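Right, I'll just put the structure down here and ask away after.
One protein chain omitted, others in place.
Chain nomenclature is as follows: A, B and C, assigned in order of appearance, with residue numbering initiated at 1 for each chain independently.
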Amino acid sequence: MRQRFETLIDALLPVIATLAALAVGALMLLALKVNPIEAYAALWDGAFGSTNALAETLVKATPLLLVALGICISFRGDVINIGGEGQMIIGAVLATWVGLTFTGLPGWLVITLAMVAGFTGGAVWGGVPGVLKAYFNVNEILSTVMMNAIAVQLMNFLLRGPMIDPSQAQLASKIPQTARLEDAFHLARLAPTRLHLGALIAVILAILVYILLWRTTLGFRIRAVGQSPFASRYAGIKVPRYMVLALLLSGAFAGLAGAVQVYGVNYRMITDGSASGFTGSAGFNGIVAALFGQLHPLWSIPASILFGALLVGANSMQRMVQVPSALITVLNGLVVVFVVSSEIWRRRRQRRRMAAAPEAESPSKPDQAQVRKEAKS
Amino acid sequence: MITDLLSTTVLIGILASGIRLATPYLYAAIGETFGQKSGVLNLGVEGQMLLGCFAAFYVAYTTGNLWLGLLAAMFVGALMGLAMAFVTVNLHAQQGISGIGFYLFGLGMSELLFQRLMGTVETVKGFPKIYIPGLSDIPGLGEIFFNQNILVYGAYLLVPLAWFVLNKTTLGLKIRAVGENPDAADSLGVNVARVRYFTIILGGTLSGIAGASLSIALLNVFQQNMTSGLGFIAVALVYFGGWKPVGVLGGALLFSMVNSLQLWIQVLGIPVPSDIAVMMPYVLTILVLVATVSRVRSPSALSKPFERES
Amino acid sequence: MTDPTNKLPSGRTRIDSLEMRGITKRFPGVLASDHVDFDVQSGEVHALLGENGAGKSTLMKILYGLYHPDEGEVLLNGKPVSIASPNDSINLGIGMIHQHFMLVPSLTIAENVALGLPSSRGLLTDLDQVSKRIVELADIYGLRIDPSLYVWQLSVGQQQRVEIIKALYRGAALLILDEPTAVLTPQEVDELFVIMRQMVKDGHALIFISHKLHEVVEISNRVTVLRDGRKIGTRPTSEITKQDLANWMVGREVGFAPDRGNVECGEARLELKNVSCGSDRGTPGLRGVSMEVCSGEILGIAGVSGNGQRELAETIAGLRKVIGGQVILEGKDVTGLSPAALTDRMLSYIPEERMRDGVIKEFTVAENMILREHEKMPYSRMGFLNLGEISRHADELIKKFQVKTPSRETHAKNLSGGNIQKVVLAREIYRTPRVIIAAQPTRGLDIGATEYVRERLLEQRRNGVAIMLISEDLDEILALSDRIAVLYEGRIMDIVPREQATPQKLGLLMAGVHLEENASVVK
Partner (left out) sequence: GAPATEAPVVEPVATDAVATEAPATEAAPVEPFRVAVVMPSAINDLAFSQSMYDALMRIQEEKGGPEAFEIVYSENMFVVDDAAAAIRDYASQGFNLVIAHGSQYGSSLQEIAPDFPETSFAWGTTAETFGQPNIFAYEAASQEGGYVNGVLAATLSQSGTIGVVGPIEVGDAKLYVDGFKAGVLATNPDAVVNVNYIGSFSDVALASEAATTHISAGADALTGTAQMVVGAIGKAEESGAMWFGTQSNQSSLAPTIVVSSQVYHWEVALREMLALIEAGTLGGQSFKANLANGGEVIEFNPDYDLSDDAKALADTTVQGIIDGTITITLP
C-alpha cells in the first residue's frame, strides 16, 4: 500500500515539474499581456478537452513512443542515438515506396510489408553509425548528427525527382511530395478520430521491448555491453556486434515511427525541406520521452503521452490565445529542463527507500543515472 | 567543368570561405571542448548561440556599439551556461537532455525577443574587415588570410590559447582530471563543481561569441533560427577533433571548406543535383573519420554527473 | 612525540591526536559504521582490522571527508572539527592512500601528483619541478618511478607506488593507508615499512589497514578491530599474537596452513607452446612462453607485477590476440578462439580486475551469477531468460559460497570486494570447469575469505581440475602450488617443483637472475 503510494509520487514527479515549468511560463504570458489561466485552459482543452483532443494527443505520442522504445534499447547499450530524425525519414521513404509499388496487393499485406520496410530502413540508417562506432571508432553522436542531414537531403532529392507525385511532376510548382497511398493501405482508425492502429502497435511494441530487454538473452547482452564492455567481453559477448545491434534496433524503431506516420497520418510523404517538417521533431523528442520514462519501455508510454499532450496542447494554445509560436518553444524547453532537474528528487527518494528496505530494489526499474555509468579506470 | 574547380579563383574562394565559415564553429566547438573535457556534454550550444546572436545584434543595433553587442552576447551566453551548470552540476540532471531543453529555450526565447523588440529583419554594420597593409595585398594569400574581420582572427587565436590553457596551466590540469576521474580529483581537494561551473560558463560565453560572430560580424542580420543546426554541427566537431583544439580546427575547416566546395560545384554548373551537393560536407566528414581510424577515447566521465557517494 | 616544536620535517603542524566519536553511517541495507570510536596519536601506527565489509574504508572515508557520517564527531587535538570534503581534511593535514586508486589514467604520474596543488609558477603548471621532486622522493624512499609515464601504462603495483608518492609529496601530518600493501611485493612492503617507520619517528600519525596480519603485527603500535560496522576493541599490538588477532577479527578459529593433501597429477589439460603476445603498453607482453598444466595440479605463476601475468591470463582466456605460438586445451588447439568458445570448453577464469572484468557493477548478484552462461540451459531457453531458474541458481550459490548480500537483487557494486570475489568464484567453480585460470584470487580479501578461496581452489584440484594460479603473493604461491613458474619480462625464467622452491630462490628468479649463473648466491 505504502509502496504503491511511493510509486505514485515518483510517477507524479515529472507532472509536478511540468507544472512548475508552466508556472514560469505563466510569468512570461503575463509579460505578453496574455491571461495565463485562459492560456493554460486552452492548453489543457487542446490536449485532453475532448475525444478529438485526446486522440490528437495520442496520435502525437505514437511516433514519440516508437522512437523512445528504440532509445531505451540503445541508451541501455550505452550508445547514444541522436539520429532518430534521419532514421524516421529513411524508414518512411522505404515504407512509402512499398505502398506506391505494390499497388495490386491486399491492404493488410502491403501495410505489413511497409512496416517491415520502415523497420528495415531505420535499421540501416541506425546500423551504419553502429558499424562505424564498433569497427571504426567513429563517435555515434557525430555520425548520427551527420546522417540526419544526409537523410534530409536524400528525402528532398527523392521527393523532387524519382518519387515525386506524378500529378505534381506535370505542374510548374512541382510540390515535393509522393503520390497518395491507396485508401486500402491506410492504417485503420481506432475511433472516429485520427487515432490510428499505429498507437496500438506502439503500445504492444513497448511491452515487447520490455520483454526483450529483461527477459531475453539478447536484452541481457545489450544491457551487459552497455554497463561494462570489459566484463561483457570476458563473459564471451561479442561487444562490437551488440553495439551495432543496439543502434540498429534503435534506428529500426525510429524507422517504424516514420512508416507509421505515413500510413497512419499523412498517407504520403511530403517535404518542406527540413527534417522536422516531416517528423515533427519526434526523432529528438522521442529521446526526451525515453529519458522522462527513465529509459524504461513501459514508463515511456505515459512519458510520451505527457510530451505529446504538451506539444498538441501548446499548438492549440497558440491558436486560442494567439501567443507567438516562439513562446511555445520556450515553454517546451522549460518543461524539459524542469523535468530532468526533478530527477534528483526521485533518486533521493529511491535511495531513502532502499535504505529502509533493501529488497525494494528491482531490476526492472533501474536508476537512470546508473544506466550511463560504466567501469572506471 | 570539373577542372574549373582547380582554377585559382575557385581555390582561393574555397579557402577564404572555409576560413570564414569555420569561425562560428570554432568558437562554439572550442567552448564545447572545454565542457566535454571536464565531463559535461552540452547539447544546448545551438540555443546559446541563438541567444548570443540576438543579444549581440539587438545591443549593437540599438546602441550602435559593436563591442557592447559582443559583450551582451558573452553575457547572455554565460547566463545560459550558468543555468546549465546549476541544472547539471547541482541537480545532477541528465546532461544531454537538459541541453536539448536549453536549446529549445534559446531557440524560442531569441525568436520571442526578436518579435517583441525588433519586429522585423534589420541590418547592422558589423565588424569591418581588417585591412593589413602589405599582407592583405598579397595575391591569393591576402584574400584568404588577411581580409577578414576581427572575430575571425579571434577564433583562430582561440585555438592555440585553448590548447595552452588545457595543457599548460593548473586549471587545464584540473579540467582534464575532472573529466577523466572526478573521484580522484575530488579526493585531491579539487572542487569538481567549481571546475565544471567554470567550463560550462566558459562554453556558454564562447557560444555567445559564436552567435555574435554571425549576427554582427559575418552576416550582420538577425533572423529567427538563423543558426540552423550550426550548433549541433559544432558539438559533432568536438568528437571529430578528438577533444583537441587543433583537431576541432581541422574538423571545422574541413566541414566548411567542403561546404564551400559544394556551393562552387553548383555555381560552376557541374551536373549534380543540388540536394546531393548539399550532402557532401556531411558525408565527407564521416568518411574522413573512417579513413583516419583514430583511437581517441572520450573523457571517461563525459556526461556522468559527479556525486560523492554520500 | 619526540619533537617539541610541533612541526614536522615537511613544515606541517603535527597532529597530536585525532579522535572520532560515535561515528555512524548507513548505506542502503547496510549499517556500515555503528557508533564507532577511534583515535590516533602522533608518532604511532594505528592498525585498523576487520573482515571485508566490516566498515574500515567507510570509517576512513568519513575521516577524509568523502562520506558524511549520519552521526558522530571528529576532534582534532581535542577540538571538534567539521570535515565536509577532502579539501577540509587536506587543509587539516590529513592525507589518504585509497584502497581503490584515485588516479587519473590519462594523465602522467607527475600530473597526477601535481593535481590540486598550488604551482610555483602561478597559473601555469610546474611539472618539471614536480617531476624533479618526485624523483628525489622516489630516491629517498627507494620507489623507482619515471614521472613522465602515463598512469594507464603502469601495472597495479606501480600505481600503488604512485598513490604512496602522492601522499608523501603532500606531506600529510596524518596519513591513512587503506590496504596499501595488497598489491605490493614483499620487498616493496618492506620498503614501505621503512618509510612508515621514518614518518612515525618524525611525528606523523598513521592509520594502516591491511588484511595481512603479519604486517599488522610488524608495523603497528595499536590495533582496532571492526566487525559488521561495530568496534570490537582496541589493544596495543605488543599484547597480541597473529592467531589472537585472527580469532578476534573473524570471531572463530582460523587455520593458517591449508591442507593440500596428496593428489595425483593427471594428463596435461592446458599447454602453451611458444606463445607470444603484445601488451597494452605497446611492448611485447609474452615472449615465447611454453608450459603445461596437468589435471589435479596447481601451477603457480610468480613474478613482480607487470612482467606478463596479466597478458598470460588474458591470452589463455581468449581476450588477447596471440601473435605467435599455440594454446592447447585438452589436446585441442584453441589458439585465437573467442572467450565464448573457451567458456564452452569449460575454461574458467577468475580475472585480476574483478571490478572491471569479473562483474557488471550495475547488474544484480543474480545476473552476475549467470554472466558466463546466460545463454545456456537452464538459464535461458530459445533466447528467453528463465528468471525462476536464475533466481534459484543465485540463491543456491549465495548460500553455498556464503556470499554476504542483502539479497540476490542487490547490485554487485554494493557488495564488499571480498563478496564480489565470492560471486566470481562461485560462478566460475560451480560450472565444474576443466581448467581454471585464477589471477590474484585473494588480493584484498580478508583472512576468512582468503582461506575460503584457497580451500575452494584446493577442492577443485582434488577434483582433478587443472589450475593456473597467478599471484604476486609468494606465501600464497608456496602454500598452494605443486609447481611454480616464474615470469620475468614476458619469459618463463624457470619452473620449479614446490619442494625445491624457497622464497629466496623465487625472489631471485623474479628479479631476472638466472640460477645457474648465480648458483653461489642461492646456496
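The rule we apply is simple: a contact is a pair of C-beta atoms (placed from the backbone, for glycine too) under 8 Å apart; a residue touches a chain by one contact, two chains touch by 3 or more.
Just so it is clear, the structure is predicted and the values come from calculations on it, not from any experiment.
Enquirer: List the neighbours, among the chains on screen, of the chain that has been left out.
Expert: A, B
Enquirer: Just to verify: which one of A:198, A:280 or A:333 makes contact with the chain not shown?
Expert: Going through A:198, A:280 or A:333 one by one, A:280 is the residue touching the chain not shown.
Enquirer: For the chain that's not shown, point to the residue among A:271, A:304 or A:342 touching it.
Expert: Considering the complete complex, A:271 is the one touching the chain left out.
Enquirer: In the complete assembly, which of A:199, A:312, A:330 or A:344 touches the absent chain?
Expert: A:312
Enquirer: List every residue of chain B that touches the chain not included in the displayed model.
Expert: Within chain B, the residues touching the omitted chain are 9-10, 12-13, 16-17, 20-21, 24, 111, 115, 119-123, 214, 218-221, 223-230, 259-260, 263-264, 266-269, 274-275, 278.
Enquirer: Kindly note down the residues of chain A that lie in touch with the hidden chain.
Expert: These residues of chain A touch the chain that is not shown: 38, 42, 46, 51-52, 56, 60, 152-153, 156, 160, 171-177, 180, 183, 186-189, 191-194, 261, 265-268, 270-274, 276-281, 311-312, 315-316, 318-322, 324-326.
Criterion: only the chains that are shown with their structure count from here on.
Enquirer: When contacts are scored as defined above, which chain pair ends up with more C-beta pairs, A-B or B-C?
Expert: A-B
Enquirer: Can you give the whole-Å distance between the Cα centres of chain B and chain C?
Expert: The mean C-alpha positions of chain B and chain C differ by 46 Å.
Enquirer: When the centre of a chain is set as the mean of its C-alpha atoms, what distance in Å lies between chain A and chain B?
Expert: Centres of chain A and chain B (C-alpha means) sit 28 Å apart.
Enquirer: Two or more other chains touching the same residue: where does that happen in chain A?
Expert: Residues 373.
Enquirer: What are the residue numbers in chain B that touch two or more other chains?
Expert: 181, 183, 300
Enquirer: Give every residue of chain A touching chain B within the complex, in rising order.
Expert: Touch list, chain A to chain B: 32, 80, 132, 136-139, 141-143, 145-147, 149-150, 153-154, 156-157, 160-161, 284, 287-288, 291, 324, 326-337, 340-341, 343-344, 347, 368-369, 372-373, 376.
Enquirer: Which part of chain B faces chain C closely enough to touch in the complex?
Expert: Per the touch definition, chain B meets chain C at residues 168-174, 176-177, 180-181, 183-191, 297, 300, 308-310.
Enquirer: Where on chain C does chain A make contact in their complex?
Expert: Residue list for chain C touching chain A: 26-29, 101, 105, 317, 319, 338-343, 349, 351, 353, 355-364, 367, 371-372, 374-375, 380, 383-385, 387, 406-407, 409-411.
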